[in-house]
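Only one protein chain is missing; all other protein chains are in place.
Coming up: subunit A.
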Amino acid sequence: MDEGTEISVTIAQVVQRLRGTHLHSQLEKQAKECLHRPEIKLESLKEDVRNFLRASGWERKLQNAVYRELHILPPPAHPAATPEHTKEPLEYMRKAQAGWEKRILKSLNSMCTELGVPLARKRPVAEQRHLTNKWNEMGTDEPDLSRFRPVYAPKDFLEVLISLKNPNHDCSEGLTARSHWGLIQISLNIHDIPQMREAYKELSLNCGQLGIDDHAHVPPDLFESEHLRIGKKVLSEQDSAAAQQYSRQGCPTGLRAQLWALILNATNEPEDIMHYEQLKAAVIHHDLLVDNLIYKDVKLTASNDDYYFVFEDFLYQVLLCFSRDTAVLEHFSYNSATPPKSYIQGKTGAEEFAVVYPPNGVIPFHGFSMYVAPLCFLYNEPSMLYSVFREMYVRYFFRLHSISSSPSGIVSLCLQFERLLQTHLPQLFYHLQAIGAQPLRIAFKWMVRAFSGYLSTDQLLLLWDRILGYESLEIVAVLAAAVFTFRAENLMEVTSLASAEAVLADLSTLQVMPLLQIFLFATAI
């Protein structure tokens, strides 16, 4: 396809997606109503209406909505390409993902049978009333969860990634030293440091950075004050694209919540609040098996966390609502994963009796709640917290637990991490590999959670600023490599996996931005 057709295909797609949205009807309404205004003249109708929509900020809203669609739209494919191909172009990846899904579903079903718990059931009225009253303090109502275990943990997932093989590539031939160093056995197009220096030029040594240039000993006049001023301007302009660019150098704490919402085009309008209330009603009406998994996960992770225990109840609310949100299903058009299906009792296998389970198509795993936890520092309104989390999930987090060839996908991150270490710290890599402490075995859990629960919250937010700013999770792999580099000296002295893990056990004192900057821009290449 040439560029012209590509653009027109994209435009058509965006128009199609926005047609019929709430924004669409609002724009129409505004356009109609403005006809009564004196400045709208018949002879220049089109131009005047346009000017009005621009001046009243509606054009900006449309722009932000288009921008949002461009974010999640898959690159236009060949007209003959199948929907599967759009989800994931590589067949062996698709197969691996399907196999993994089958395993998860099987384990979920066997848990159901073993425990005699139905996948879903309507709550009796008394129970509904009880839950309504307890909505804000679900943490105090502790159901017996001892029989439930997470469906899978990151380390189970890692085993699957390690076993990935490209059938078109015969590993026995062309055996290079490199291919057997690491755990990931396939090749994907990943970046080297010179390429990343180009891509992340706002992080370079001569650019001001929040997380470095806002330290107490740096006079605010050098960078911080001006950056803050620009941040306020970006917010007053309500420009999603500008906010994203701005976020590359970090968001000031006091503006971050608004800036992220702007980047993600997440709003807290009456219709958003209504949507949230509907989800809440759905939780109150029906009990799902996955609810127990969510409870269990929060109890195992956030409830014991020094930073996040305070938000335990918010996490239940957001995650339970999330599991009921069928709007999440949309993201499966560009996610290599496919929502699991379950059948109405007695109709197993009959497609017409198949339902997506859970309703949002996402089965939570051990650590899932950590995707929400840091956001609780930014939003104290549950419906807003929900909107932002859902958008973060359908843009980024889903990629961290589905098998795909996307540059932001977990497979690429693993490979990226291994290649960076192999290239720039070969001795360290060799040493760790020799003592049976494959670096990826340690770093994997950090990357699956985008470091949530490992870094201190202020540092984590600085990292996520850059994820949003660069629209990519690649930086997560870079940070993982930078952490190993930072602790290289100690790691060279360890002689076992356990002691290597001990050296890297506590990341809460790390300063993210200096680590990234030094790794990307001060490493000899």
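Observations
Heads up, the rule we're going with is that a contact is a pair of C-beta atoms (placed from the backbone, for glycine too) under 8 Å apart; a residue touches a chain by one contact, two chains touch by 3 or more; residues count from 1.
Convention: contacts and distances are computed from a predicted model.
Name of the non-displayed chain as stated in its UniProt record, restricted to "Trafficking protein particle complex subunit", "Polyglutamylase complex subunit TTLL1", "Mediator of RNA polymerase II transcription subunit 20" or "DNA replication complex GINS protein PSF2": "Polyglutamylase complex subunit TTLL1". Considering A:E88, A:D213 or A:D305, the position touching the chain not shown turns out to be A:D305 (whole complex).
Touching the chain that is not shown, out of A:T21, A:S110 or A:N136: A:N136 (per the contact rule at the top).
Of the listed positions A:N166, A:T253 or A:S405, the one in contact with the omitted chain in the full complex is A:T253. Touching residues on subunit A toward the chain that is not drawn are 136-137, 139-140, 252-254, 256-257, 303-307, 309-314, 376-380, 457-458, 461.
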